[in-house]
Every structure is written in C-alpha cells, then in structure tokens.
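First comes the structure, then the notes that go with it.
Removed: one protein chain of the complex. Kept in place: all other protein chains.
And now, chain A:
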Amino acid sequence: MVKLVDTLLLGSSARASRFESEWRHGIFYSKRLLGHLIFMIFSTLEHILTHISFSVVSIVISTHLITLLVNEILGFHDLSKNGMIISFFCITGLLITRWILSGHLPFSDLYESLIFLSWGFSIFHIVFCFKKHKNDLSAIIAPSVIFTQGFATSGVLTEIHQSAILVPALQSHWLMMHVSMMIFGYAALLCGSLLSVGILVITFGEVIQILGKSNNLYFLNESFSFVEIQYMNRNERNNVLQKTFFSSSRNYYRSQFIQQLDRWSYRIISLGFLFLTIGILSGAVWANEAWGSYWNWDPKETWAFITWTIFAIYLHTRKNTKFESVNSSIAASLGFLIIWICYLGINLLGIGLHSYGSFTSN
C-alpha cells in the first residue's frame, strides 16, 4: 500500500519541468544511497561492538571462576580489570551507535534498556575498582551481574535488533532523565542486594555448619563469638582476637569480610535509593505532563513504589544496631526479587500504561 503511494508521489513530481524533476530524482536517490551506506556502517559497528563486549565479559568471568577454584594466579587480576574496562568502552560505543542510528536515546524498549542496565553495572564496577585498591569484593559480584545481563540481551533476544521508532507518548525530554535514573537506580540496588545476599549466605552457612558439626560446647562458643564479633568495633575486635582461640581467627576474618560487605552494601544501596527516588519522581512529573495525573496506580508505578518502600525499610532497619546487618540483609534480598518483578515481570505481562517494553507488543 505504501509502495503504491510512493509511486503516486513520484508520479506527481513529474508534473514539474523535466529538468527539475531529473534534478529532484538525482538528489532523492543519492540521499537514499548515502543514508543506506551510513546505516550499514553503523549497524555493522553495532554488531561488532555487541560481540566484542559479550566475549570480553565471558572471558573475564571465566578467569574469575578459575581463580576461585585454582588459587590466585598472578596477572589475572590485571587481566580482569582491563577486561572490564574494555567491555565498558564497548558497551558505551554500542549505546552511542544505537543513539546515532535511531535518532533518539536508546531507551525505547526492553532490549535497549537492558543494554543500558549492563552499562550501568559496568560503570559501578569500574568506580568501585578504582576506589577500592584491592578489588576482590566488587570483582566477584559485578562481573557476574554483567554477565547474566549481557547474556540475556545478546543471546536470549533476537540477534539483530532493529532500533524501533518512538511512539508519540515517548517523545519527550523527560524520557532521558526518568529512564536513565531508574536504570542506574536498579543497577546500584541490584549490586547492593547481591552483596546482602552474600552476607546472608555466609552468615547462615557458617552457623549451619557450626551447629551441624557437633554438640560440642566448643563449637557453640565459636558460633556465638562469631556473631558478636561483628558488632564490635575495630579496637575491641583486636582485643578479642588476642584473647580468643586460634581457630576463632578464621571467624575473625570471615566476620571482617562480612562487615566490609555490609558497609559496601549500605553505601551502594543508599546511592541506588537516591537514583530510584529521583527516577520515580521525574516519572511522576512526566506523567502529569503527558497523561494528566502524576500517579495512576499503574502496575509499573505501583511496583516501583513497592521497591522504594522495601529499600526504605532497609535503610530504617539499620538504625537499630542490634542485628543490623542480618535484618537489613533480609530486607535487601527481598528487594532483589522485587526489582526483578518490577523491571521485567510487569513488562512481560504487558499490562498497563508501561506496556511499550513488553515482548508481546512491537
């Protein structure tokens, strides 16, 4: 139907003088040719970048796994750090290419927002790499996140994903702020929640192991002191270490590790909470401009608010210093599930005003 219309159009230009029409033809076709060329260059570039980033991340993950199983192999540390930096630049390039190609910021659908999410993860990973001078902490969590993320985008969805056009409701400046803040928020909160899950795993794994060993009072003592060691500050801990048994030093290092995880998780989640707040509020203002009211109890909005509430609970459970890390870790782990429901679950169901990103719609 469109082709017919096109011929009609061309036919109408024949009404002009012959010279003018030829001129118009020439311009028309050469513009199209140039456009095609640029399109092809950018799309192949995009392809290349996707594959490079994906493979680099896979290599980094495998080296980390190897270093976990086989003890510290020198030189792999730098390899992983450089690998993450390379993949960061690749993903940045990918996003910029898509931006140029489609003429709008790469936020219009699920695929693009997933790529943006992986970009967010790589940013956080690099920031923490440079802040903390030994990066065994973030190096465990962040690459695995990026990996699952990158795999989902590159492998599970279609290989060639044409950039789609923006529907009228998305043609707004608020798109940039709202979506980017939300995704950065999700990235930070996911990182922090994973760290909290790590805390829970270590704490309860340890306790279960100790209780399972025997009813020996010795081990029970160890388990109690393990739990309490966490809540002493550095100086008291040094005193405790000097006084207790040698085997408790294993608990000491483990509790030290947990404390680090706890503090990092607190910091990252606070940052993520900040981004989430700004994202939700800018979304509300945008909704007021576009649809007439700033809060519609849309499923996606509601779940974003639920996520916000859960992490507010996380921040408040830390006020009570007794059991602060365990309680708050439980809240953060719940938050992990809820973020995935909010981000992917609602889109998959395809309901509500946010259904642009669903698989069912185009």
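Observations on the model:
By definition in this document, a residue touches a chain if its C-beta (ideal position, glycine included) is under 8 Å from a C-beta of that chain, and two chains touch if they have at least 3 such contacts; residues count from 1.
Following the convention adopted for this analysis, contacts and distances are computed from a predicted model.
Within the choices "Mitochondrial import inner membrane translocase subunit", "Superoxide dismutase", "RNA polymerase Rpb4/RPC9 core domain-containing protein" or "ResB-like domain-containing protein", the name that UniProt assigns to the complex's undisplayed chain is "ResB-like domain-containing protein". Considering the whole complex, the residue from A:I52, A:V127, A:L200 or A:A312 that touches the absent chain is A:A312. Screening A:V56, A:M84 or A:L271 for touch with the missing chain picks out A:L271. In the complete assembly, the contact with the undisplayed chain comes from A:A290, out of A:I86, A:I123 or A:A290. For chain A, the residues touching the absent chain in the complete assembly are 1-2, 4-5, 8, 131-132, 165-166, 168-169, 171-172, 233-236, 260, 263-264, 266-267, 270-271, 273-274, 277-278, 281, 284-285, 288-295, 297, 299, 302-303, 305-306, 309-310, 312-313, 316-317, 319-322, 361-362.
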